[in-house]
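What you see is the complex with one protein chain gone and the rest in place.
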Amino acid sequence: MSSSASAAARAPSPGAARAFLRRLALGDAITHIVTLIFAASIIIITSLLVYQLWVNSVASRKAFGWHFWTTTVWDPVFDHFGALPFLYGTVITSVVALLLAVPLGVGAAIFLAELAPPRISEMLAFMIDLLAAVPSVIYGLLGIFVVVPFVRTELAPFLETTLGFLPFFRGPSYGVGVLTASLVLTMMIVPFIISVSREVLMAVPRDQREAALALGATRWESTIRVVVPYARSGITGSIFLAMARALGETMAVTMVIGNDPKVFTSLLAPGYTIAAVIANEFSEATGTLYLQALIELGLVLFLVTFILNGLARLLILATEQRAGARV
Amino acid sequence: MSLRMAWRKSINIVMLSLTGACTLLAVSVLFFILGYLVWHGGKDVNWNFFVKLPAPVGESGGGMANAIVGSAKLLLLAMLLGVPVGVLTGIYLAEFGGRTFGFLVRYTADLLNGVPSIVIGIFAYAVVVIPMHHFSTLAGGFALGVMTIPITVRSTEEFLRAVPNHLREAALALGASKWKAILTVVLPAASAGILTGIMLALARVAGETAPLIFTAFGNPFWSSGWNEPIASLPVMIYNYALGAYADWHEQAWAAGLVLLAFVLLVNITTRLILSRKISVSR
Partner (left out) sequence: MKRLRDFGILVVLLLMGGTAMGQSHDPVNLNAAGATFPYPIYSKWFDEYHKLHSDIQINYQSIGSGGGIQQLKAGTVDFGASDMPLKDELLAQFSFKILQFPTVLGAVMPTYNIPGVSAELKFTPQALADIYLGKVTKWNDSEITSSNPGVSLPGNDIVVVHRSDGSGTTFVWTDYLSKVSSEWKDKVGSNTSVNWPVGLGGKGNEGVSGVVQQTPNSIGYVELIYAIQNHLPYGMVKNSSGKFIKASLATVTAAASGAAAMMQKDIRVSITNASGADAYPICSFTYLLIPVSISDATKRDTIKGFLHWMLASGQGMVEALDYARLPQAVVGIEERQISQIQ
């Protein structure tokens, strides 16, 4: 590059200058094409990923069809594979985690975006970002040695005596189980909800708040009646993002859920999730059908998170653009 | 009326303090994690941990030297794949991107970012391990590399877009072509940001376990070259935590502390670099 710069400085004749300009234009074209190729490679990699999941699960899809998703027997001995318990476990753990995490996360986001002084808000938000960066295997480590004993000795007995009339809190607790997995997931997705929701809330134009306050609303009223509705789709987006992450979370859940492919009613019971069964059984699946059944699980996990992420991005984009248009 | 006002005011105060409590709870988790790891793992992070190989099962002692080097080698490979693809794509999006195609690429990157890491593991197993007939550092590095791409793309694009347009225009006005302007003006202006984006991407994949368990596999010895299975810190933590030996649990805590310290340090450092950069440019 330094040689071409000095060439430009010298540029003795008009003919040479034109050639040089052409070369420059050529450089532009090359840069454009090279970067374009790399950009396209992302789409290619993603398509290849889908393709691999698709072709490597063909035997399983043929053998079981839609029954794969409605039957509950996971039996490697007789080659019967039904994925309902995994699907069910995945959805329930994620939904319970969201029920706990959404109020907590959105509440904290409101505090950080609306109430805390900017300096403190920045600092706390940074800590939340750090929390989001903690690797999932570390959540799993704490899950096994802290959350599991806590659930077994404190939380489960407490829930059984106070809420035992509900079918969700009955039966023996082993410490490991659906509730434990949901608690660990809650810890993991709260930072996500907070940091995305905070950003979305901060994007709400100032005048919206000030108008409400001027009309005599309290701080809380202006937040909950004006600001939050304004950012609603963005917050929903953050929840979808968190849900996608919860659905696909592997290690921490595998370590605490109990690995039992059953359709359960009690949250104290052990369960199993799609990601966990892949982690446990993928490298040891004997037989094509077994392996392909696991890959089909992977395919569906991919599709579900794909759709959720897609929706989430659109929702967040919508809020930001709406806010952007107003500013 | 005044009663109603008092009611509204007290609601106001109660709800506001509740949101504060939520924040406090969320942030305290960070300190809990840190404190617990330091408390449990601190005493086992010693010299042996960094220089010794794991001891055979059931024997005490040993360390995780190979897993630390293993993680470093995996990250290096991840970077070799993720940085060129990520940065060049970021340049495309920020400087050339067509409306529709640009949107498509950006959107795909976001979706790739959301793909569960275990699925990336299946992918790497299918396209690297099976054809090469080998669990290997390469396969693990590929899996992590794919995961770094979307993060690098988005951060690169963002920081390039943050470069003021007048810099570009000035370069173009001086007779530089577009690619020269990008190379000599825009990229240098955004380099700190791009670097931190890369570092953050690496910190994120450094803790990934799921994509490694059936690609990089594991290895109690030093792994030579790039075509052998290799140990890594997250996989060691996973295996040791689930193990039945008290000695393993202690080492898992120690490894957890080391891993977390690395991840948090990178995050904090990049934040410091960024805030300095921003204050300087302002």
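Labels A and B are assigned to the chains in the order they are written; within every chain, residues are numbered from 1.
Throughout what follows, a contact is a pair of C-beta atoms (placed from the backbone, for glycine too) under 8 Å apart; a residue touches a chain by one contact, two chains touch by 3 or more.
Bear in mind that the values here come from a model prediction, so they are computed numbers and not experimental data.
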item	value
Chains still shown that are in contact with the chain withheld from the display	A, B
Residue among B:21, B:65, B:104 or B:242 touching the omitted chain	B:242
Listed residues B:219, B:232 or B:267, member touching the removed chain	B:219
Contact residue for the chain not shown (choose from A:38, A:74, A:169 or A:230)	A:74
Residues of subunit A (touch criterion as defined above) contacting the omitted chain	73-78, 80, 148-149, 152, 172, 174-176, 254, 258-260, 270, 272, 280-281, 283-287, 291
Touch list for subunit B against the chain that is not drawn	56-58, 73, 76, 79-80, 129-130, 133-135, 183-184, 187-188, 191-192, 194-195, 217-222, 224-226, 228-229, 242-245, 248
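Convention: only the chains that are shown with their structure count from here on.
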item	value
Averaged-CA centre spacing for the pair subunit B and subunit A, given as whole angstrom	15
Touching residues on subunit A, where the partner in the complex is subunit B	1, 4-5, 8, 24-25, 27-28, 30-32, 34-36, 38-43, 45-46, 48-49, 52-53, 56, 103-105, 107-108, 110-112, 115-116, 124, 126-131, 133-138, 140-142, 144-146, 187, 190-191, 194, 218-221, 224, 241, 244-245, 247-251, 255, 275, 278-279, 282-283, 295, 298, 301-302, 305-306, 308-310, 313
In the complex with subunit A, residue positions of subunit B that touch it	8-9, 11-12, 15-16, 18-23, 25-27, 29-30, 33, 36-37, 40, 84-85, 88-89, 91-93, 95-97, 101-102, 104-105, 107-123, 125-127, 146, 149-150, 153, 175, 177-180, 182-184, 200, 203-204, 206-210, 213-214, 234, 237-238, 241-242, 249, 252-253, 256, 259-260, 263-264, 267-268, 271
